[in-house]
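Okay, here's the structure, questions in a sec.
All protein chains but one are shown in place.
We call the chains A, B and C, going by the order they appear; numbering starts again at 1 in every chain.
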Amino acid sequence: MFDLPIEGAQLMALEFGDIVDYFSVYTGTLFVFALLFTVLAIVSLPEKPMDIVFGGDAYYTKDIPLDLLRFQRFMAIACGLATLGAMASGDIFNFTLFSSMIGITNIGIVAAVRNRHVLEAAFQYGIVAMVATVPLFGGAAIVLASTGTLSIWALAGAAAVPLLAKIFLVLGVMGEGMAPFYIGKAEITRAPGAPYVLMIHVSSLLLFLRVVEIVLTV
Amino acid sequence: MIISRISRILAGYENLSLLYAVLVIAGIVIGFTSIPGIVYHGDDLYPKTIDRSSALDPYDRGGEPFGNTSVAAQYPENSPYLGYVTAYLTPFSQFLADTTSHLGTTIVSHPGGIIDEILYNTRGLDTVVETSILFTAFAIASFLFRRREG
Amino acid sequence: MIEYLIFAVFAGLLLHGIHRKAIARIQGRPGPPVWQEILHVLKFSFKETWIPWTASRTLFVAVVFIAIGIWSAALVVLLTGESLLLLFGIYMLHKIVEHGLGLSSGSPYGKFGAIRSVMSAASEIPLFATIAAVYLVTHSLMISDILAWQTANGPLLIAVPPAAAALYIVVLAKMHYSPFAVIESKEIVSGNMTEHFGVWRAGLDVAFGLKTFVLLYAFILLFIGPIPLLAAAVAMLILLLSLSFICATTPMLSPFDTVTIQIGAAGLIVVYILIMGAIL
Partner (left out) sequence: MSQYGTVLAVVLVAMAITFVALFRERDDLHRLLLTDLAEVVSLAIIALVGTDLAEALILPGLVVGISELMALSEVYLVKEGLRAVPERLMHIEIMDSAPAILAGVLVVYGIILSGFSGGVVAGCGILFWFFCKGHDEAFTLIETASGYAWALWIVAFFVFMLAPAYWLFAVMLAGGAILLKVMAKMALIGTMRGDRHV
């Protein structure tokens, strides 16, 4: 257990071989939040998006087809699980893997939507998510090469991780989660299916919150 | 005005990768300054003794089956059976390995060997996540593909 | 703790009322009485309530409770002197509530508000600049430690003014009628809150009252230090009036411009931190 004056007390640890996951007050809170929204994605049905035709009084509601709904829900749950993993992870490489899983599931949630605008945005975001694996994994690899370990437990408070690795980790998470400053990503949330689309936002914000903690800790 | 001009660039999703590229290049430039301070730690190596006369030779990672072959782990206490998988071959594979020279204990020829020791035992969760990523990506691709087909 | 919560809710709603009054006076209107927001909440609590047919029902209701939950948690964090990172983490989670509010209703106006909220998530980056600056100076992110540091070394406002400015921008962005409040600007009716009425709206008002109280109090605690309750109240009022003044005199920005401005501010502070880090 490490107790740095950054994220509150350590609560518990889970051991998976060399990968030791842990919960602190901070990551525990984030974990609970992710869990809450994953459960919401499982139990709640999507909304019936209302479209209005501006300039006239016409409006119509759409229903989301069942196969699309099931696929979106599956992806949202996968995204939720990846987020849970990223929140609990106590290992930098494991964290980066969870991050890229969040990236791919985020695309998955909207990939099946038949809306050209959304698909276009999802594709552009996907390109960013893919190239973001370079700084992401690169950051983890530099941590390993320069400290000999990937375990956040071993690294905590030692200030041994070079600035380059920290920058890379943050950049990588930005690419996977926030697609430059989030603005591009806002476009893909125009897709229907509220509880699932919301998961995109939940996962990327939580991911960013977690990487801030990691960068401050190591 | 400069602000609305920047806003217009930020607003277009076709500029996403462009923006990200700028960010990363800036990151590289800033990060470059920290390179001289990096000290290389290459001591995570698996202590190997390669036996050239072994039938497994090109792919042999050494060690004895079912024995505690030493593997460098961060928390050895969490993997009590560390090293057992390293030299393990199924009986049939063992037979082939003894009679031919096509088998070994590395991942390129067989499950077993140090890479699997790390993949399965000490860093098993990595592999779980990795295959989950593959699985999700596959789900996306095949869903889109089959809808296109059908 | 429950008495603090109730107090904070009423204080926050009162602050909202004062905010509206101050804006009205600056703009030369009479404005509503200062307790109007409290009356609103009471009135909404007894109004007829249902869930729109187009809404994603579970989510529609759940976000209201989540909103109250996270801001209650934020108050607890602040009062117990827990981690600053946790406080700001909760603050970021508020973005998700805003997004969920709009998306879950199925209304196009709600959706516009929600998407604007996603865009402006980027504008919370100044927060992390604040965190980094505070950490560089005090070497701790526990609020209790930061308070102790300020007792020993004087207010952080003087030590790291850019960090205070960053937090000020963030607090400003969260105020009603502020130039950054694009998610509820009037051209999209009430933005993401359009479809939440009756008890749901009362719940949201409670949560937002808490939010205003927590943010203002956090600013005072973080940058001025532990001061007596009455002095803190006065400081919060002055802070609020300065915010009201800005809200009253500036027009609403366009959604992308708010992001550009806030990222620009964050960028400047990051440069400042890098330089400060190099010096220290």
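Everything that follows uses one rule, which is that a contact is a pair of C-beta atoms (placed from the backbone, for glycine too) under 8 Å apart; a residue touches a chain by one contact, two chains touch by 3 or more.
If you're wondering where the values come from, they're calculated on a predicted model, not measured in any experiment.
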Neighbouring displayed chains - absent chain, whole complex: A, B
Which of A:Ile77, A:Met130 or A:Leu216 contacts the chain that the document leaves out: A:Met130
Full-complex contact with the absent chain, from A:Ser100, A:Thr189, A:Ser204 or A:Thr217: A:Ser100
Which of A:Ile6, A:Ile64 or A:Ala140 contacts the chain that the document leaves out: A:Ala140
Residues belonging to chain B that touch the chain removed from view: 17-18, 20-22, 24-25, 28, 31-32, 35-36, 38-40, 42-46, 72, 79-81, 84-85, 88, 90, 92-93, 96, 103, 107-112, 114-116, 118-121, 123-138, 140-142, 144-146, 148
Chain not shown, touching residues in chain A: 16-17, 93, 97, 100, 103-104, 107-108, 111, 116, 119-120, 122-124, 126-127, 129-131, 133-134, 136-138, 140-142, 144-145, 150
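As a convention for this text, only the chains that are shown with their structure count from here on.
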Euclidean distance of C-alpha centroids - chain B vs chain C, Å: 43
Centre-to-centre distance between chain C and chain A (centres being mean Cα positions), rounded to whole Å: 24
Residue list for chain B, restricted to those that touch at least two other chains: 10-11, 30
Shared interface positions of chain C, touching two or more other chains: 256, 259, 263
Interfacial residue positions of chain C with respect to chain A in the complex: 53-60, 62, 66, 73, 82-83, 85-86, 89-90, 92-93, 95-96, 99-100, 103-108, 111, 114-116, 118-119, 121-122, 125, 128, 131-132, 135, 139-142, 145, 256, 259, 263
Residue ranges of chain B touching chain A (in the complex, touch as defined): 10-11, 13-17, 19-21, 23-24, 27, 30-35, 37-44, 73-75, 78-79, 121-126, 129-130, 132-133, 136-137, 139-140, 143-144, 147
In the complex with chain C, residue positions of chain B that touch it: 3-4, 6-8, 10-11, 30
